[in-house]
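Missing here is one protein chain; the remaining ones are kept as they sit in the complex.
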Amino acid sequence: MESSKIMTAKEAVSKFIKDGMTVFVGGFFHAISYTITHEIIRQNKRNLTICQSSFNEHADQMIGAGCIDRIISSYVWMEVFGPLYCFRRAMEKSIPHKIEMEDYSNFAMTVRFLAGALGIPYLPLNSLKGSDMMTHSQWMGENKVKLIEDPFGSGISHAVVPALKPEIGYFHAQRADEEGNVQMWGILGDAPWSVRACDKVIVSVEEIVSREVIGRDPNRTILPAYKVAAVVKEPFGAHPKNTQGYYNVDRDFIFDYIKMSKKEETWKEFMEEWVYSVSDRTEYMNKYIKKFGFRKFMDLKAENMQSGSVSYGY
Amino acid sequence: MESSKIMTAKEAVSKFIKDGMTVFVGGFFHAISYTITHEIIRQNKRNLTICQSSFNEHADQMIGAGCIDRIISSYVWMEVFGPLYCFRRAMEKSIPHKIEMEDYSNFAMTVRFLAGALGIPYLPLNSLKGSDMMTHSQWMGENKVKLIEDPFGSGISHAVVPALKPEIGYFHAQRADEEGNVQMWGILGDAPWSVRACDKVIVSVEEIVSREVIGRDPNRTILPAYKVAAVVKEPFGAHPKNTQGYYNVDRDFIFDYIKMSKKEETWKEFMEEWVYSVSDRTEYMNKYIKKFGFRKFMDLKAENMQSGSVSYGY
Amino acid sequence: MSERGYDFTLQELMAVAASREIHDKEKVIVGTGLPLLGSMLAMRTHAPNMIAIYESGTIEAKPSITPFSVADSCLVPGAAMQGGLVEGLGIVHAGELDVGFLGGAQVDKFGNLNAHVIGDYYNPTVRFAGSGGSNDIGCGCKRTIVMMLHQKRRFVENVDFLTTPGYLTGGDAREKMGYPGNGPAVVVSTLGILRFHPVTKEMYLESYHPGVTVKMIIENTSWNLKINDDVKETEHPTVEEIRILREELDPTGIFLNKQ
Partner (left out) sequence: MSERGYDFTLQELMAVAASREIHDKEKVIVGTGLPLLGSMLAMRTHAPNMIAIYESGTIEAKPSITPFSVADSCLVPGAAMQGGLVEGLGIVHAGELDVGFLGGAQVDKFGNLNAHVIGDYYNPTVRFAGSGGSNDIGCGCKRTIVMMLHQKRRFVENVDFLTTPGYLTGGDAREKMGYPGNGPAVVVSTLGILRFHPVTKEMYLESYHPGVTVKMIIENTSWNLKINDDVKETEHPTVEEIRILREELDPTGIFLNKQ
């Protein structure tokens, strides 16, 4: 390949994410691209439809900021950390405006992306049927899911879901080369299939490595360069989430977010401090270290636990 | 887990492969378990249905030996090396007996296993339709493939294939622990999905490693122990095929097989020499080195090309 | 609560009850919170060969500390296999797992669960997380263990939204649907342990927790709850179970001292 796709989060979001788009958001609790998420909020993108198998606070922040009209997912919450209040305010009280969610199960979402990546038009499932997710739809109507009898004569009917192929996606990973060959390890979430289902992808990474490093372990690559529109180098780009091999979850920060987001006023304070008043991720991390100290920052950093090497020789 | 699954190829085949079974055979040109294949032939298994996305000489040898009644696949041939003559004799002249093949495309086979592994009952495809594979079936009849209109109203009809879940499978990989957690790299073929679709799996490996080595790089694992019935330690267990990181293809040996298999008589000579007159893989390799010399053997051995190590720390 | 000369909390009792539902060598999809503690306790007592599987695609996790999330980084190093959701939930969907854990905002007498809304779906009074993997686990696991706060507004005649099927309308209604899994085996509530009648599939009370009466449980259930003929007190944790929970699994009290 001839040219580098490395750019800043600001450039990538400005160039590739347009109001009204259907945007895939990567990561399952682990490795969520906060650097791209915050940039979407700062650039005040509007009328987005976001999709991901399961969403956490990153969705909540975009919802509170008014970027989102529609969600396609199975889950918007933060596990034992607690509920997401912007999501609830929007769903229950249309604050800042009404949003809609098309509810699936986690596996149904995951295989909608799988089907999208493989060009398989739809998929039958053992899940979903018998639930109210079959009968309730916000905007997809008849195209959300269908109950269809097994054509192979088992006598069983299955919930059939359509492939999902988002226009643009973004996610966070450990490393990529400048052309956009992405390697990821640890918990993959709905990747690799979700990122492969997108027409184009923005990836933020902890490190840029050479094409040669990628080529030494090609089974580790989850997305080839031709799908990638932009590579954003952003160490700690998933904070307060974890990135395996680089840093752990910042539990205190997440608990603080959930506490602050209970009320609109305090949520705005939090967002002002960590999103609107910083211009990029470097300022964010500078602020973090200034506020919490170098020791706290170093506590997040991962221990070194090596995978070991294998030979690809022939 | 409490117990080791390590046994010899002889024990594994005797214990888990029964006459009349549907047997998945792993590997796509790369990493084909010849140690298990030859043991199936020596134990004179009968009436097997074998399935794999694409077959090479390993199928040819089992066909010639009379083990096979039915094949489910997209391909039985050896690329530019040439045709497989036992396969042709059986299909064209019922030698040693009539066999049947249910023909699919390579991708259709691959996703039949994918569906089997994920519990997805059937899958619609863009391939197959319009071809005579839609209308011709040996024994599956109406259950082979169906043409079904897209329920989501695209106006397009798709070929729909059923999931494939073999009773038993076998494949070759680089390494496993004694409980049967299998790690593989390089060309995966229809794995990981095919091996996951099987009820139970026999795996032959170049090396047994500790559970701790597996745990250092868990993204490298393609099959968890609970699916594995037997682990067979067999260095050079895929010869004359390649195993990435261990040894290269033995082209001369494959050309020789194809030449010898043109006539029944010479095919029998080949099989006597390399299958029937040896009792196991160790005797086979002893004979190989005795016949072709240590230098030829060492020429097959792979160079050391290290993947490099990554950190899984937190 | 104080029995047999030692103390235990309601949370601990529930974790122990969950643990005892798991048999050795079973493949269990483990959630967070009490299900996680119950599973880890089972592995340290009567089910040493249980295989812990996480929705996030971790198989046979061997964390040295208690994970906080199904995607906790501590789950990955040392696991037998790590993939993504398609690996974690694919084997659930294919019917390969023995046990799954479920919870929710509401449950009805046939074990159907609601994790979506209180009120109208399109104009909810309260909106919850949604299914996540619950629907898949409820359809796919051979059996499920439901853990619930036992309150009248949660144990309801009809759920406001059916997220995860239990036995649907009871009897053979679930069987007819042809799910890979067989439905909920037990409800471990904050007041007692409830199971399902083998034919009618209606929930009944098997035991009440120490300090709780049958009357209290009836009052906290919206429908006319059936009571087992030999209803008894829930079996107490052993000293060793409590020791493992406190000293090994939750030494800082982060999971068990919350309520």
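For clarity, chains are labelled A, B and C in written order, and residue numbers in each chain start from 1.
One rule holds in what follows: a contact is a pair of C-beta atoms (placed from the backbone, for glycine too) under 8 Å apart; a residue touches a chain by one contact, two chains touch by 3 or more.
For clarity, every value in this text was computed on a predicted model and none was experimentally measured.
Although one chain is omitted from the display, it touches the following shown chains in the full assembly: A, B. The chain not shown here is touched by just one of A:A225, A:A238 or A:L300, and that residue is A:A225. Within the full complex, the residue among A:G215, A:G293 or A:G308 touching the omitted chain is A:G215. Across B:L48, B:L188, B:V203 or B:A229, the single residue that touches the chain missing here is B:L188.
Looking at B:D103, B:E179 or B:D217, the residue that reaches the missing chain in the full complex is B:D103. On the side of chain A, touch with the chain left out of the figure occurs at residues 1-2, 116-120, 179, 181, 196, 211-212, 214-216, 218-219, 221-226, 312-314. In the full complex, chain B contacts the hidden chain through residues 28-30, 53-54, 73-77, 79-80, 83, 87-88, 91-92, 101, 103-108, 110-111, 114, 125-133, 136, 138, 154-157, 185-193, 242, 244, 248-249, 251, 302, 305.
In the analysis below, only the chains that are shown with their structure count from here on.
Ranking every chain by how far its Cα centroid lies from the centroid of chain A, the top place goes to B. Closest to the middle of the protein, by Cα centroid, lies chain A. Once the centre of each chain is set as its mean CA position, chain A and chain C turn out to be 28 Å apart. Between the CA-based centres of chain B and chain C the separation comes to 41 Å, rounded to the whole angstrom. Mean C-alpha position of chain A lies 37 Å from that of chain B.
For chain C, the set of residues touching two or more other chains reads 58, 72-73, 76-77, 82-83, 86, 90, 93, 95, 140, 180. In chain B, the residues that touch at least two other chains are 118-120, 216, 219, 312-314.
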